[in-house]
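Handing you a structure now.
Complex shown without one protein chain; remaining protein chains in place.
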Amino acid sequence: MTAARQLHPVPAVALVGAVLGIGSYLVAVTRAGVTARVAGQRLGLAAITVAPLRRARRLLGQQVTTTERPDSATWVLAPAAYAGLAALALSVVPLGPGTAVADVDTGIVVFGAAEVLAVVAFYLHGWSPNSPLALAAGYRHVAAALSYALLSMFVLIAAALPAQSLGIGAIVDSQAGLWNVLRQPLGLPLLLVVALGVTASGPLDLLDGTDLAGGGGAEDSGVQRLAWEGARAVMLVAFAAGAAAVFLGGWHGPLLPGWAWMALKTAAVAGLLVVVQVQGARVSAERFVAVSWTVLLPLAFLDLLAAGVVAL
Amino acid sequence: MLSAFAAALAVTLVAAAAVAAAVVVARRRGPRPSTAPQRVPVLGGEQPPTHAWSRYHARYYPMALVFVAFEMEMMFMYPWAAAYVAEGGKALVEMGMFLAILSVGLVYAWREGAFRWQ
Amino acid sequence: MSSGAAADVAFVAFALVAVAAGYRVFRTDSMVRATFLLLASFLAVGAILVLLAAEYLGTALLFMMTVEMVVMALFMVMFMMNPAGLNPMAMVHQPRLAAGAGVAAGVALAGVAVVADFPDAPVAGSAGAVAALGAELLGPSMLVFESAGITLLATMVCAVVLSASRGRYGPTHDGSVAPPLDPGGDHRPTDDLVEPGGGGHGHHGSHS
Partner (left out) sequence: MAVRPTAGPVPVSVAAGPEAWASSQELRARPELEVATSPRHATVLVVAGPLPDGDREALDRTHDQLPHPRASVAWDPGTAVGEVVAAVVAADAELRRRPGEASEPDRLPDVDPNPWRGQGPHGQGGEGMMGGTPYGRAMAMTDEDRDGLALDALTVTLGPFLDPLPGGLRLEATLQGDVLTAAALRHPGLAIPAAGGAAAARRGLQWLAHALHVHGLGGHAARAAALAAELGRGADGATRASVEASLARLCRRLGRTGLWWTLAGQGELEGQGDARRRWEEALDGIAAHLSGQRAGRGADPGGGGGGAGRETGRVDPVDPVDPVDLEALGAALVGRTLDEAVVTITSLGLGTLRPVPAAREARR
């Protein structure tokens, strides 16, 4: 099953770094563009493409303020862990035929573990500043996270059924004939809900929500803020790549080389997510928890059952 | 297999270390340290009388407990998924039973209002 | 990674991380730090399991312990006085006894590891190990598997019974009793008493 060409750690780091770096930049540019469009502001392409860079430069030169008695170590750990987990999630996703950093046999377990470990980052992001609004925002996002984590487990297990393996490479292989998005139509929408939660954005922007004056990020400034925003974008890229591999057939596609198909599909999922992020109104944590357990989770049951019947 | 995990671990640690280093350097070598009024948590101008850290009343504690049990049960399903096609109809029945058990727990928890804010 | 030597180095490194993080759990004042240090310790143990070619067990440990530690953090912060350790405090009780017990248990387990005669049958990678585990769960260990399912269902029900403050019929401390079937009436339905033909349609449908 691990017939994939194994990358050495050094090129692996370079590959993941390049994908996440370029990907998160493109995500930031797309978000700037979509936001400007929704806002009805006519900004030139040049202004939109440099907007993320200008923003980063501004934050780099800014003081990193602190609060009266923060947990400084965990405050730094939150974005670091978040970015690291994005890299972990991406590392188990094959980016081309046989080109994965670590196409391990338990790919979807590691992918899911990265996703739930991100909850630790969310918790620490809200907890560390010792600030009431950040604390409330962190806790409500953890509630949402505990709800969506189950969805992704069901959806990924369903995708693993036809592949007879938990490895993501094998799941891509199993889609040579028919993509999972058609075979398991409920899977991708549910996984996109999870993606919104894992990136704490759009309808699930409960962690840094504007209704709590920035919530967990209310006390972040300068590089601290840049790191968190960057980690969020990076996680979006990693998750989009995972969704493209598991549901959109990964590298399968005519004419173009495999990696190009993978890049296109990842970009498509990421673009869709950015549009939802900009266009989605925040839902309250209490309502999301209720809906997630009583509507989305039964849908995930259904998805798994249907996938099971189809796979036999 | 091990080299794959080693590569994944390396990638994870490098990414985390890069971000952590950037933030730590910025905190250490930033323009200036925060002063007392600057350190007051953001509340829109007023000071908080107490620290925010407290025995925080997470309103969804029954949901968190149900989640732990649910999730533990789910961990059985991963290896089951890998063996599913090979085992055929038996596995389907097995899954039906499993989902039925989970559904009973889910319906019960919902009926008792475990998913509402307490 | 060339050989077993690298694996040995990795094992020692993860073991040290696990022990050091475990030790730090008892040296911090913050419940949050203690919880996540414990998580770090578990993550290192998970990595060791992967080194031992128990790929699924290792990654599953990663997954489960993360979730459990997050939930533990919620409850630790909820119920422990001074959860952030703003005032210093001792995180340990009976430290001597605990340390003695810990060292004794560690020595005993290490002794088992040294003395026991482990089977020496190297497996080629972990190919098929996950599927084999699944086949085991569906075959010989089916009973274990299903009874674990039932046990966890019981866990879920108990957790809800013990923790939910608002039952079906209102706050538990107000009794949380079912409303009367007929408006203004005093009769409350019970499981062993269903009114024949009365207003009991739908409400207790499962009993009819």
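We call the chains A, B and C, going by the order they appear; numbering starts again at 1 in every chain.
Here, contacts are C-beta pairs under 8 Å (C-beta built on N, C-alpha and C of every residue); 3 or more make two chains touch, one makes a residue touch a chain.
The model shown is predicted, which means the values in this text are computed figures rather than measured ones.
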item: Visible contact partners (per top-of-document touch definition) of the missing chain; value: A, B, C
item: On chain B, residues whose C-beta touches the chain left out of the figure; value: 31-32, 35-38, 40, 42-59, 117-118
item: On chain C, residues whose C-beta touches the chain left out of the figure; value: 78-79, 81-82, 86-89, 165-166, 171-173
item: Touching residues on chain A - with respect to the absent chain; value: 34-41, 43, 47, 50-51, 54-55, 58, 61-65, 68-69, 132-133, 136, 139-140, 202-203, 205, 209-214, 217-222, 225, 278-287
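Convention: only the chains that are shown with their structure count from here on.
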item: Pairwise touch network: line, ring, star, complete, or other; value: complete
item: Label of the chain whose CA centroid is most distant from the centroid of chain A; value: C
item: Chain pair that, of all pairs, has the most C-beta pairs in contact; value: A-B
item: Distance from chain C to chain A - Cα centre to Cα centre, in angstrom; value: 26
item: Two or more partner chains touched - positions in chain C; value: 55-56, 60, 63, 67, 71, 74, 84, 86, 125-126, 130-131
item: Multi-chain contact residues (two or more partners), chain A; value: 2, 69, 104-106, 109-110, 127, 130, 139, 142, 146, 149, 164-166
item: Chain B contact footprint on chain A (complex, rising order); value: 2, 6-9, 12-13, 16-17, 20, 60, 63-69, 72, 76-77, 79-88, 90-92, 100-106, 108-110, 127, 129-135, 139, 142-143, 146-147, 149-150, 153-154, 157-158, 160-162, 164-166, 213-214, 218-219, 222-224, 226-227, 230-231, 234, 286, 289-290, 293-294, 297-298, 301, 304-305, 308-309, 311-312
item: Residues of chain B touching chain A in the complex; value: 1, 3-8, 10-20, 22-27, 30-34, 38-44, 48, 51-53, 56, 58-60, 63-64, 67, 70-71, 74, 77-78, 81-86, 88-89, 91-92, 95-96, 99, 102-103, 106, 109-110, 115-117
item: Chain C residues within the chain B interface of the complex; value: 1, 6-7, 10, 47, 50-51, 53, 55-56, 60, 63-64, 67-68, 71, 74-75, 77-81, 83-84, 86, 125-126, 130-138, 142, 145-146, 148-150, 152-153, 155-157, 159-161, 163-168
